[in-house]
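A single protein chain has been omitted from the complex, and every remaining protein chain is retained in its original position.
Chain lettering (A, B and C) follows the sequence in which the chains are written, and residue indices restart at 1 in each chain.
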């Protein structure tokens, strides 16, 4: 008999390895899926209880301004209007992104186009170090440095959207920067060479060629940073003032979904309306993060089609 | 490399299961106490001292707030749940199955930023400030400075007590909220025109406590109920305490803690109280008084 | 582009009594998604001969080659139907152990793809994983395969340096050495010289000519001179169909099909 022919019909060692490997991988991913599903279920079931069990009107929840779940308003309905927090979350996120984007992209250009050697040696470790600073420390610095400075400059208490923006700006900067660097590095070198060979200056090359072709990647970086900012809790909570009020200006105390959520969760009883309302905030966070994710995908797909 | 990692992970897991299964005899004994951050320092300090006097016995103390303490003890997840308020005051808690141990009294005082200079406020003024009817210090005898209210988080024991005795059912104005006393103190200390409230033990040189209706915030005034804004600190157990839990609560009631430690930490021992106040606020004189 | 009649083909077949067949396909179809890339190819490859596959870009020659050792299995959207006969077995069926099969039907790719390891490790990696542990055997294997691939003289002092430091031509010969270290039955080469300079190309071609004594070689190339130089048989692919298959000399001198004639004489398209 032909031994090779025989061996083809048996199960080889490699085939066994393959099966084992596939099972290990499947096991890991299933575990993660179970955890993810459990958290989603957990947040959704409690977050939706506000509407099903406690009969809060969803529209009221999203548009009313009074947040006081422990008490009732003049009509006898619990006051659970999440609008101030939703607005607050969006404002700090958008402002932080607006401030961080030029810095991040500028730094990324510096690292990839202007001075790669120095950029990679100094700026890159520096930005990665920023990631490692715990948010408690950011909050602490925000409280002791940023808030007093804002109070000096603009009056008021110093707590508010502006302070939150400044802290978030520094916090998302590393993420956006390193993702922008990746996006710029993905632009093929011959694009630049072709442009430079045609007599364009370095800046023209960067502006007209590199940035343009890296746009989807850069957008993804910014949206990713925004998703981060949206979910950040401790640091923002320490500087934003946590007043469930619609912000009149950038230096009056405001609140975000995360700050109210983090603050209240220890003081409420599982299953009570106060607690459920907080989980509804968590549910909004979850949905927003879904939106950000879809946005990133959409940008990615647009970029791929070009 | 992968195999080694897996091996270590497996080892650790088995170790953990083993640990969990080990009888308590060779690994010592411990209970967990959870809840009120106002009571946390006391229980922590007492627990440390208890542990050093009783080898192999450990008291683990966690904060998390009165709500956490009450809901955890209700679910039987911990040995003792600390709370600043009566269990009956918290919605969603079935207080009947819980046993109350009132271990200390804490006085709560309004505190102002030092630059305001107001020394005394009436209950009516306080109420007007916290409900938002008064928005400038000028209206209550201070300088021309807007009032900045700093609240504790909704549901926090300190806030519940303060609003119970000051607002008496009125709706508080929506304002800044902070999760912890430390943050409140720092904000009041640095923000012009700020007012908040905190337990006596947290008041330090950076903020100014005020008299309310002519009564000074002192322990002495709390024991006679002349200073009305105070609360009991409760340690709740699920059913009558047993074993280490019982022993530890007895230890808390001992003189070593009540007479020596409590005053140092800014709490008032329960047996110093000359009156007793029940859930509804009815005051009766105690034997001591 | 001229339209050629895809139904008119001239495929050489062998008498198994006279010429041993190492590998053959029978009505092989390859689909990528819903698109049919290979439309029923039946070819026989004789043992210890070099057969080349030529054709323009997109004619399906690489796709065909990749299905011979079922590398197309790794492309999720790919689907292969028809028979691939090897040692009396249809290896295009699930019960065949694909990993074992690939040990015997080796492959070298268009672009050199050495592992990011040392030269020595590149060659010994797979044999070790397949159970060869003896250091002496491995040392010997490295030397013989490198010699067979015509690389030994150039690298014998730098065996433990990174393979990525080699030139493109050297890397490709290392990949050939790596493939023959498995002592395969059949060696599939997918345009192995397309990324190489002329000198490296001729070294690789010499290598192949020497390997012919021990291996059955099937090579895809877009370089007609190369096919003419090294192969014994040549197949011409067009639009997923093998139009003509014959002795190489015949293909280049007296093709039976108009399309082949146009292609080899440069009038194609």
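Basically, contacts are C-beta pairs under 8 Å (C-beta built on N, C-alpha and C of every residue); 3 or more make two chains touch, one makes a residue touch a chain.
Simple rule for what comes next: contacts and distances are computed from a predicted model.
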> Going by UniProt, what is the name of the one chain that was not included in the view, given "Hydrogenase 4 membrane component (E)", "Phosphate transport system permease protein PstA", "Sarcosine oxidase subunit gamma" or "MrpF/PhaF family protein"?
Replying inline: "Phosphate transport system permease protein PstA"
> The chain left out touches which of the shown chains?
Replying inline: A, B, C
>> If I consider the whole complex, including the chain that's not displayed, which of A:163, A:265 or A:299 touches that chain?
In response: A:265
>> Which candidate, B:109, B:180 or B:196, sits in contact with the chain we can't see?
In response: B:180
> Out of C:25, C:52, C:69 or C:221, which is the one that touches the chain we can't see?
Replying inline: C:69
>> For review purposes, identify every residue of subunit C that touches the missing chain, sorted by number.
In response: 69, 71, 74, 76, 99-104, 106-109, 111, 113-118, 121, 125-126, 129-130, 160, 162-165, 175, 178-179, 182
> Going by the touch rule given at the top, which residues of subunit B touch the chain that is not shown?
Replying inline: 1-2, 5-6, 8-9, 12, 15-16, 18-20, 22, 26-30, 32, 37, 40-41, 44-45, 47-48, 51-52, 56, 58, 60-64, 68, 75, 77, 179-183, 201-202, 264-266
>> Could you pull out which residues of subunit A are in touch with the chain that's been left out?
In response: 14-15, 17-18, 20-22, 24-29, 31-33, 35-40, 42-43, 102-103, 106-107, 109-111, 114-115, 119, 122-123, 125-137, 140-141, 145, 170, 173, 177, 201-204, 206-207, 227-228, 230-234, 258, 261-262, 265, 282, 285-286, 289-290, 292-294, 297
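Going forward, only the chains that are shown with their structure count from here on.
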> If each chain is a node and each touching pair an edge, is that a line, ring, star, complete or other?
Replying inline: line
> If you average the Cα atoms per chain, which one ends up farthest from subunit B?
Replying inline: C
> Measuring from the mean of all protein Cα atoms shown, which chain centre lies nearest?
Replying inline: A
> Distance-wise, how many Å sit between the C-alpha centres of subunit A and subunit B, to the nearest whole number?
Replying inline: 35
> At which residue positions does subunit C touch at least two other chains?
Replying inline: none
> Which residues of subunit A touch subunit B in the complex?
Replying inline: 66-71, 143, 147-148, 151, 157-159, 237-238, 241-245, 253, 255, 262-264, 266-272, 274-275
>> List the residues on subunit A that touch subunit C in their complex, please.
In response: 2, 4-5, 7-15, 18
> Considering the complex alone, what residue numbers of subunit B touch subunit A?
Replying inline: 63-68, 70-71, 90-93, 148, 153-157, 171, 174-179, 183, 186-187, 190-191, 194
